[in-house]
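A single protein chain has been omitted from the complex, and every remaining protein chain is retained in its original position.
Chains: A and B, in written order; residue numbering restarts at 1 for each.
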Amino acid sequence: MSLEHINAVWVVIAAAMVLFMEGGFSLLEAGLVRTKNAVNVTMKIFVDLTVGALAFWLIGFGVMYGKDIFGIIGTNLFAHPQSIALSIPLPSAAFVLFQIGFTVACVSIVSGAVAERMNFNAYIVTVALVCMVIYPLSGHWIWSSDGWLAKLGMKDFAGSAAIHAVGGFAALAMARILGARKGRFNSDGSTNVFAPSNIPLASAGTFVLWFGWFAFNTGSTLDASNNALASIALNTMLSGASGGAAALFLTMRKFGKADPSMTINGVLSGLVAITAGCAYVSQWSAIIIGMVSGIIVIYATLLVDNIKVDDPVGAVAVHGCNGVFGTIAVGLFDQTHGLLTTGDLSLIKIQLLGAAVVMIWGFSSGTLIAKICEKTVGLRADEHDEENGLDMSYHGIPAYNELERFTDLPASLYNFEETTGVTISAPSSSMK
Amino acid sequence: MSLEHINAVWVVIAAAMVLFMEGGFSLLEAGLVRTKNAVNVTMKIFVDLTVGALAFWLIGFGVMYGKDIFGIIGTNLFAHPQSIALSIPLPSAAFVLFQIGFTVACVSIVSGAVAERMNFNAYIVTVALVCMVIYPLSGHWIWSSDGWLAKLGMKDFAGSAAIHAVGGFAALAMARILGARKGRFNSDGSTNVFAPSNIPLASAGTFVLWFGWFAFNTGSTLDASNNALASIALNTMLSGASGGAAALFLTMRKFGKADPSMTINGVLSGLVAITAGCAYVSQWSAIIIGMVSGIIVIYATLLVDNIKVDDPVGAVAVHGCNGVFGTIAVGLFDQTHGLLTTGDLSLIKIQLLGAAVVMIWGFSSGTLIAKICEKTVGLRADEHDEENGLDMSYHGIPAYNELERFTDLPASLYNFEETTGVTISAPSSSMK
Partner (left out) sequence: MSLEHINAVWVVIAAAMVLFMEGGFSLLEAGLVRTKNAVNVTMKIFVDLTVGALAFWLIGFGVMYGKDIFGIIGTNLFAHPQSIALSIPLPSAAFVLFQIGFTVACVSIVSGAVAERMNFNAYIVTVALVCMVIYPLSGHWIWSSDGWLAKLGMKDFAGSAAIHAVGGFAALAMARILGARKGRFNSDGSTNVFAPSNIPLASAGTFVLWFGWFAFNTGSTLDASNNALASIALNTMLSGASGGAAALFLTMRKFGKADPSMTINGVLSGLVAITAGCAYVSQWSAIIIGMVSGIIVIYATLLVDNIKVDDPVGAVAVHGCNGVFGTIAVGLFDQTHGLLTTGDLSLIKIQLLGAAVVMIWGFSSGTLIAKICEKTVGLRADEHDEENGLDMSYHGIPAYNELERFTDLPASLYNFEETTGVTISAPSSSMK
């Protein structure tokens, strides 16, 4: 029984939990969007887990962890990521699997911000690009030992910058170019609130994400013998708790209501913000980081509305803004080099640089992807499809048929006639 | 690679699974209450995980595991629980995290029994008090090595007494003082049944709870080298299975229907009842304990109705009654000192004492909390708020907007006008 065996078990369990977070994203987004688009957001998560995982395995992993040139990009390991030689005692397959979980999380961040009006084909293109190039490239800079930001000493333990800020700012750019959902902003500058379709599902998604986040952060040790492992987990808990508490009390005070969406996003913000620093900060710092993130998310949500960007689930505020805040917070609270804890200025400078880089990189990439989609498959759903809901338009089925008011499904969906000669007709009206 | 490293990994995974049980509570309660209160129960779980976790970290942990006086109370470690010196090779942060999961589970038990009519502020106060004082104090008696019940030799491996019975009897007291939901009991003494709003969600919650319970019980070893670990897990499975089977067959026989709520509560009862004894009893005993608990839960539910206490999810019957039964069952089935297995009377006496103590403590505490709330923030929701549903009253949003019949959300909820000058109006009716 070697350390490598233990690490294999540890990282496989952690990877399974991180990949399970996709179920959390699916529930959260299905709960927060309008009913008529709840299938579509779920199907996008399936694209993440299928197309995204394969794209990363095939190309992205090599870009991220392949042989470095100029600190900018990896150049081998394509389609055989398992050939990587790791410096830690860990089977390469476990490492690859864990990294797949990270990539898929990054692109799932984007999925929320573009919900309810994006062309489904464009989303597939987006997933492929993010998982093959966008996330791996900045990931290389920060996490490959030869990456230029890594060499400068940037600290981003589990990816506030590399995953959340990149995903969040790509999401901002794409949501901006995509434009708002029909009816979201009025000509007089006012904003309409669309009611989330299913709060219990959104909450369930949050609990799944929280569960997975323990693995997201502690699994990033990639090593069961890491002495910080347990305190990473506790910091994760404390920051999520204080992020949620801050948002909860702030909404109660400001609006007289304990707002579910904001509380959910407060929890997620606390988790995002501690992701970079979970291995470096004290428990008190984790609580403060969470608290600040829970305040940030509310004002950032407002700011996003204010600049007329329509982000149905608050992905920009949660992942973008708090990813950046979390990256900077390491420079403030790091126990050995933090500005507030030690007075040292060296780390905060590089963290600020790193934060700026991922913001610019994420935003530019999102813009580029949107432009590519516009020129090729088309970025935005047809007006008619959006009006009807993307569920019927792209997937031929509504999310909920509880009243069985949709038994007149277009049989053509399941029509194999041409290839097989079997006739499938629409259900007779007697079945209603 | 030391045992401490292995234990850190083990307890962190177990703690994550225990904390994930909150998602189970949320789904279970959202499914069992009426639609108009499904958001509220979910938000209460967020209070548990945010306010409750922080309150325990700050105060409760010290009360429970701090330096003992008189076997009654711990007196240090406040706001720095990580300073605890453990006698087992385990990082203190892992221990603290696991204990947070336990505290939060205890208060979540209360949340179910007071559902659908409690003032939200009163619930926040309740969470703070339970996590700072109530649970930690009796927890100290039972689980601190210096606690007076621990010194007497009380056996409560993972908390049938310390968590479930305390929570369940506090729930009983609070539900009693709170009074029944409007319309629950008729003046002629008869009872009205409110249909659970969403059975598939309630079931999903149960499966999440069952999953987490494996960690709840086996994680209580706090030590991966504990030889009983695997048999604890198997006992947990068998007792849950036989609790569910007993309730299933009993409802089929008594009522001619296989009742979902009772089957769910049968499973949970089996899990509650084996929690104290999972490390001490044989597999056959686990099956018997589960079976008895599945019968108890049905008659206990009736008894609670009979004394006109309104417990919307059956928390008193599941956690209170079967927590007590599980505590006593150790005295009956323990493999070295059980009355039925060895004829020894010594253990059953202390288990009976312990059970009586937690019943009295839980009930008194619940009464006290209710009185404190009545004198301060108010215990019960306004009649009007209860009638409308707590979702709209406290959270400004209904649980399900599937038919989009609620797009006229009060915009004031999201109205940042005063602080920010941005105007957000209600959605126009054209959006419906």
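Observations on the model:
Keep in mind that, in the parts below, a residue touches a chain if its C-beta (ideal position, glycine included) is under 8 Å from a C-beta of that chain, and two chains touch if they have at least 3 such contacts.
These figures come from a predicted structure and were not determined experimentally.
Of B:52, B:101, B:136 or B:196, it is B:196 that touches the chain left out of the display. Across A:57, A:143, A:157 or A:214, the residue that sits in touch with the chain not pictured is A:57.
For chain B, the residues in touch with the chain missing from this view are 3, 6, 10, 13, 17, 34-36, 183, 186, 188-200, 203-204, 207-208, 210-211, 214-215, 218, 224-227, 229-231, 233-234, 237-238, 240-245, 248, 254-261, 263-264, 267, 283-284, 287, 302, 305-306, 399-400, 402. Residues of chain A in touch with the missing chain: 1-2, 5-6, 8-9, 11-13, 15-17, 19-20, 22-23, 26-27, 30-31, 38-39, 42-43, 45-47, 49-51, 53-54, 57, 79-80, 82, 90-94, 96-97, 100, 120, 198, 201, 204, 391, 394-404, 406-407, 409, 411-416, 419-420, 422-428, 430-431.
One rule holds for everything that comes next: only the chains that are shown with their structure count from here on.
The centroid of the Cα atoms in chain A and the matching centroid in chain B are 31 Å apart.
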